[in-house]
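Right, I'll just put the structure down here and ask away after.
Of the protein chains in this complex, all but one are displayed in their positions.
Then we have chain A:
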Amino acid sequence: MAQDELIVVKDLNKSFGKLHVLKDVNTSIRKGEVVAVIGPSGSGKSTFLRCLNLLEVPTSGHVFFEGVDICDKKTNIDLHRQKIGMVFQQFNLFNNMTVLKNITAAPVKIRKMDPKAAEEKALQLLDRVGLADKADSYPAQLSGGQKQRVAIVRALAMEPDVMLFDEPTSALDPEMVGEVLQVMKDLAAEGMTMVVVTHEMSFAREVSSRVVFMADGQIREDRPARELFADPHDDRLKDFLSKVLNL
């Protein structure tokens, strides 16, 4: 295992009942990489991402995070999840808490951070995404784009080593996609390691360093973004790109 490999996925399989969703997936994520995962719907992209922090428990195979096999029953997954930020398609902000509480809850309760310091840091992060004035609002009072930016800040507040994005712009109105992508671009520019399941081909092409193309539960192509878009090898990928790029 190379030194700078943050996540290593080995022979990962996942079945839901008779449905075999992931078939022998092998890959690794290096520090500082921005990996876009693309593919037709139902190809297993989201399931693959959710296996990386064990929201989905693999049927067989291993996921190593910072050298530790998190699929091992003896591993305390809660400890590792603190270092793996996750952003969901449906935002999933805690509806019963204000924006500020959403962000500070985990640092205060889990990291035992001083509440005052946690609030200060939360406000700083909110300011960076342009939402400092929404600190006392409830999620129900925010637009989709605002919710997703808060969700990103909530994950960042735990100072994760990697951020997982599960179709972060798919539930947004078109005019709000840009503001969320901008936050993600900034994050990438700062060197955050990111794994992004996305349908935003422009993001995959311009921001990611590597693109993983999945179809039928398998990784069909896994190459640097520029190469993959300029010269796709796999037939399924060619077909997929011709469909999504000609829209």
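In this text, contacts are C-beta pairs under 8 Å (C-beta built on N, C-alpha and C of every residue); 3 or more make two chains touch, one makes a residue touch a chain; residues count from 1.
Here is the rule we use: contacts and distances are computed from a predicted model.
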Taking the list "3-isopropylmalate dehydratase small subunit", "Amino acid ABC transporter membrane protein (PAAT family)", "Ubiquinone biosynthesis O-methyltransferase" or "NAD(P)/FAD-dependent oxidoreductase", the UniProt entry for the undisplayed chain gives the protein name "Amino acid ABC transporter membrane protein (PAAT family)"
Among A:Val57, A:Ile110, A:Ala189 or A:Ala230, which one touches the chain that has been omitted from the display?
A:Ile110
For the chain left off this view, which of A:Phe48, A:Phe88 or A:Phe203 is in contact with it?
A:Phe88
Among A:Lys45, A:Lys134, A:Arg154 or A:Arg220, which residue is in touch with the absent chain?
A:Arg154
Per the touch rule stated above, chain A touches the missing chain via residues 53, 55, 78-79, 81-82, 84-86, 88, 90-96, 105-106, 109-110, 138, 140, 151, 154-155, 158
